[in-house]
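Would you mind keeping the following structure in view while I ask a few things?
Complex shown without one protein chain; remaining protein chains in place.
Going by the order they are written in, the chains are A, B and C; count residues from 1 in each one.
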Amino acid sequence: MTLSRRALLGAAACSTLLPRPLRAATGARLKIGLLLPYSGTYAALGHNITDAMKLAAAEHGSKLGGREVEWVAVDDESDPAKAPANVNKLIAGEKVDILTGPVHSGVAMAMMQIVRQENVLTIVTNAGAQAVTGTLCAPHVFRTSFSNWQVSYPCADVMLTAGHKRAVLMFWNYSFGQESMAAFKEGYSKGGGTVVKEIAVPFPNTEFQANLSEIAALKPDAVFVFFAGAGAAKFVKDYADAGLKDKVPLYGSGFLTEGVLAAQGAAAEGIKTTLHYADALDNAANKKFRESFKKATGRDADVYAVAGYDTVNVLAQALGKVKGDTGAGKELIAALEATRLDSPRGPFRFSKAHNPVQDVYLRQVKGGKEVVLGVAMKDAEDPAAGCKMGK
Amino acid sequence: MTRRILLLAGALALGVVAFSGDRFWLQFLGKAMIGCILAMSLDLLVGFTGLVSLAHSAFFGLAAYALAGVTNRLGLVNPLLTFPVCLLAAAAAALIIGWLSLRATGVYFIMVTLAFTQMLFYLFNDSPALGGSDGLYVAERPVDSRAAAYVAIWAALVLAYLLLARILRAPYGRALEGIRVNEQRMRSLGYPTRRYKLVAFVIAGTLAGVAGYLDATLYGFVNPAQLGWRQSGLILVTVLLGGKGTLYGPALGALLLAFIEHYGERVTEHWNALIAALVIAVVLFLPRGLAGLVQGGRRA
Amino acid sequence: MPEPLLLTETLTRRFDALAAVDGVSLAFEEGRVHAVIGPNGAGKSTFLNLLSGELRATQGRVRFRGLDVTRATPDELSRLGIGRSYQTANLFPELSCADCAWLAAQSRLPSSMRFFRPAERYAEVGDRAARALEVCGLSGRRPTRAGQLSYGEQRQLEIAMMLATEPTLLLLDEPLAGLGHDEALRVVALLTEVARGRTVILVEHDMEAVFSISDTVTVLVDGRVLERGSPDQVRNSAAVREAYLGEEIA
Partner (left out) sequence: MSLSLFALQLINGVEYGLLLFLVASGLTLVFGVLGVLNFAHGSFYMLGAYLAWWLSERTGNLLLAILVGLPAMALIGLLVERLAIARLYLRDHLSQVLLTYGLVLLFNELQRALWGNDVHGVATPKSLAFTIPLGEAQTWPAWRAFTALCCIAVAVGMQQLILKTRFGMRVRAGASNAEMVEALGIDVRRVFSVVFSAGTALAGLAGMLAAPLTTVYPGMGESVLILSFVVVVIGGIGSIKGAFLGAMLVGIADTFGKVLLPGFASAMVYAVMAAVLLWRPRGLLGPAFEGR
């Protein structure tokens, strides 16, 4: 009897879907827990999300549903080994009313198991693991960032319409990379594209020369990759140095350039990516947000900050309806499900599985800047495989 | 004598918490005690046999993964069944890795153990079937209530200490100490020293397996990050900080680090610098570690 | 001639080109004190290390009670009853004399893999250790750390530890090296008493001390046997005098 990993997670999920009341709303102050990385390679993301959340709260007079906000931050160091202890520190130790975070998907999986048993209202502000709003979906768990599917699936169509029929896939071999590739292949094979080769690179190894030589020899129409942060910066530079930049067009989800565009410099010129946000989106909410974020922190806002900003705005709207009563269970969840936001990323609402329904944009690097070429997928909704809520 | 009283008092204090019902302290101290078991069992190797192993977290992780595997795939939940199976897995791994690693000595031994723990890390981290980098849930934990898990951990800690203290006072323990001081001389006195070191390696590895089993029971979540060399390095630092060769010293070190990590964050975002300062201070001014503060830190 | 206790057949040990021990074939009768002498670099210590398993022979055989022990490890040889002492102090510096003797005595238990009964409870081990210290005159120094003993006392502890393993064959590596006159006398007296009823192979540089307690003397030069016989035969042998005197004059 071999249970696939997904089924096993599902089994664990059903056993805890009991309709227990949410943690009662006690005390005037609204305690919001931040499970984010403040040290290590993802520290920059942790700080951006936190600062954007505080900015949004300030715009609401630092009161949500009439209650003064108290932030409780814990540095998760993106270390899954410490995740259970850190989550315990926030839920059982600090007794936060609402838990938000994390960035790393391994930490998210640990958090999900505890949160679904402790029944604490949780908003995932970055980790794109499918299971969060898939096999592990739960009434009191929402996500304001994205699912790995959303940022990769649309890129398949983009490449096919550009006439790239033969593609090589290269990705960091951990869950984020694997899920991105699965989503891309779903779209690409459906559209008649053929995957010449899948190159899985051990995470966090950044020695790409061997694989770049392979790609050069295979001469595919295009390459779709998943890398992020410093690894993405290095990959793009190595890709250009290997002379592939002008011969084989490079595609990826937005994380290939997000936050490391400056570090990549000219090497990133021409790269097309799909993401639910772009710095250059010209809508009023985005302009206002970027200005106030720049004023508040001196740094430019990015996709991670947007998720933080929207999280607090969603809470402000929902808690307003229930007058700040986090113990309001059904009413609060219904209020959250009903929220509509005019977010910097564009129109924002929750799907039945509590994942954002949002436009995914096609962007290209021109002159060192992200230019929005158009909408790659309108109102993209994660298939939420394995989630029975609302179906 | 005061050391024995201190130990008793410490054990009772930790024991009382079991009845406090405070969900946070049960899990926080539960995790800290698991750290104590890991540090003490590694001290058997580092402090008493002179073997610096970086494979300790591999046995911890292996037992945790064994529990996840046995429970999820075979549906076994009863601890009387799963506990021995997981321990056997850790012990078998310790026997194989030990037998191979002990062919090298000194820093080379350290690096061979590091190699094995990294290989095991990648085995679990890179294969989706074993949970990949996200890790696995334990579908049904052997002990469901947090208080019961706490009591089990507490009992394991007390038994581990008594067992190790007992072994170290027995002829086998004397032989280990001789091997630590001058292995070549022990060989010429008739001791097959590699076999003694292998037995110590398996005992320590099995106790690390106990800690891994209890960790998976406490949290119901296993992740490859628990296996890497960084975790082994942390256990080694705990042993050295607490005071190697005293058994209770490493346990002190584990408790202290747990509290610093918990409260350090309140003091400053750069809480790692606090730990750095403590580590450097201990090395320079307390050569025998924290145990040096307690009544001269006599041998166990 | 009774069967020799220990036999070497063309025993050789090469360090790259240099043959430190070159084809040595010797027979050592049981119950006798056999001295092996020779100038510096004659291969005496290498020869002893080959017998005690610390070094592996490049060629040749070693037989103990007829058993081929050429490739035996030091611990196997010790368990067969071959005890050895070291020229440079090779003790447990941090442990007390009592503990050092204890470890040696404990090695005679069928196996030290005993995990539960506290070591002190093994009375026979305690007695054996005490006796060895007593014979070697170290009863008064039990609690002192081995590292803090005087040079002569460390040599006595070496011999006590060897005795505590109750060997039938003693391999002594220059037990008198570096000792003052009266310390040497004390050690020689101790060796005479210890040798009674046992077989001894004594490697020594000091010819005079050896002659008084040896039954046979073998002279090694450049890894080969130059002369072998009773102490008087060797003392009067022209070849030996020339080998030694030649060495001292040059």
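The rule is short, and it goes like this: contacts are C-beta pairs under 8 Å (C-beta built on N, C-alpha and C of every residue); 3 or more make two chains touch, one makes a residue touch a chain.
Computed from a prediction, not measured in an experiment: that's the story for all the values here.
Asker: Wait, the hidden chain, what does it touch out of the ones we have here?
Answerer: Looking at the entire complex, the absent chain's contacts are A, B.
Asker: Any idea which of A:Val260, A:Leu341 or A:Ala376 touches the chain not displayed?
Answerer: Residue touching the absent chain, from the options given: A:Val260.
Asker: Which candidate, A:Ser62, A:Gln117 or A:Thr206, sits in contact with the chain we can't see?
Answerer: Once the missing chain is taken into account, the touching residue is A:Thr206.
Asker: Specify the residue from the set B:Phe24, B:Phe83, B:Tyr137 or B:Trp229 that touches the hidden chain.
Answerer: B:Trp229
Asker: Please identify, in ascending order, the residues of chain B that touch the omitted chain?
Answerer: Contacting residues on chain B, toward the hidden partner: 46, 52, 100, 103-108, 111-112, 114-116, 118-119, 122-123, 125-127, 229, 233, 236-237, 240-241, 244, 270, 272-273, 275-277, 279-280, 282-284, 287.
Asker: Please identify, in ascending order, the residues of chain A that touch the omitted chain?
Answerer: Touch set of chain A with respect to the missing chain: 39-41, 43-44, 47, 199-202, 204-207, 209-214, 216-217, 219, 229-230, 233-234, 237-238, 241-244, 247, 259-260, 262-265.
As a convention for this text, only the chains that are shown with their structure count from here on.
Asker: Once you've mapped the touching chain pairs, tell me: line, ring, star, complete or other?
Answerer: Line.
Asker: Which chain has its C-alpha centroid at the greatest distance from the C-alpha centroid of chain C?
Answerer: Between chain C and the rest, the longest centre separation is with A.
Asker: Which chain is in the middle, if each chain's centre is the mean of its C-alpha atoms?
Answerer: Of all chains shown, the one whose C-alpha centroid lies nearest the global centroid is B.
Asker: How big is the gap, in whole Å, between where the Cα atoms of chain A centre and where those of chain B centre?
Answerer: Those two chain centres are 36 Å apart.
Asker: Using the touch definition from the top, list the residues of chain A that touch chain B in their complex.
Answerer: For this pair, the touching residues of chain A are 1-3, 5, 8-9, 11-12, 15, 38-39, 73-75, 79-81, 83-85, 88-89, 92-93, 105-106, 109-110, 113-114, 129, 131, 173-175, 178, 202-203.
Asker: Which positions of chain B touch chain C when the two form their complex?
Answerer: Chain B reaches chain C through residues 166-167, 169-175, 177-178, 181-182, 184-193, 196, 199.
Asker: Note which residues of chain C are touching chain B in the complex, please.
Answerer: These residues of chain C touch chain B: 52, 54, 73-75, 78-79, 84, 86, 90-95, 99, 102-104, 106-109, 112-119, 122, 125, 161, 165.
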